[in-house]
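The other protein chains are all here in position, but one chain of the complex has been omitted.
Take a look at subunit A:
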């Protein structure tokens, strides 16, 4: 049975923890709003871009001269998995769910006899993958110094990917990130970015007849690398919003749990205080009776 003082200390420390988690929750809520705005502001660009690109891809895609970024290298032996996670923890299952998805994919590919390479974006992903898949890692992108994600960050990652692609380091690139659905739901998403893949529906919608200047293939060759950057950028934005959402709900839970714990501890504290008083009374009374 813990002493009264121990209980008091514990209540005090849980109260402090609650203050911290509460503060983190509020910070996450503020950041979430900003991240969500950024994600929404970036959406029109990405949507337009993909619509135009898929229209172009549909009209050029069939020909032999289609760029490699669209048609692929012709085989799919080497896969590059780009795993995007957060730089920080304390955001519930956010990082683990991406890592779990990526790990499952990596093992599935390895089982098929493919070569797997992993590029991590964000510290947490690298740490979690280091133990069992660390030997597959080909690089890491550190975003811990970046306060707000800009298009420049996405461009740098895209440039790195394209350089590796040109050097023939991989055939297929897939990105893993969390799509922001709501504060309580973030969906781990797997998206193939090289060679580019488009949904059929988008292509049909963009089937207007355009004049192209310069010609279609030149435009496609110009736009495809930008498309990679655009996709990475929207993935980064979605991820940032998801991270804050996940942290917010995780911290909300933690705050509530701390409150419950404080209530329980307080009851226990009161009970043992009462027990101590009763005990003292009994001692006094029995002492008086013994006289």
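The rule we apply is simple: contacts are C-beta pairs under 8 Å (C-beta built on N, C-alpha and C of every residue); 3 or more make two chains touch, one makes a residue touch a chain; residues count from 1.
Note that in this section contacts and distances are computed from a predicted model.
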Assign the chain not included in the display its UniProt protein name, restricting the answer to "Aspartate carbamoyltransferase", "ATP synthase epsilon chain", "Quinol oxidase subunit 3" or "Energy-coupling factor transporter transmembrane protein EcfT". "ATP synthase epsilon chain"
Touching the left-out chain: which of A:94, A:177 or A:233? A:233
In the full complex, which residues of subunit A touch the absent chain? 38, 41-42, 44-46, 48-49, 52, 56, 150-151, 154-155, 208-214, 218-219, 222-223, 226, 229-230, 233
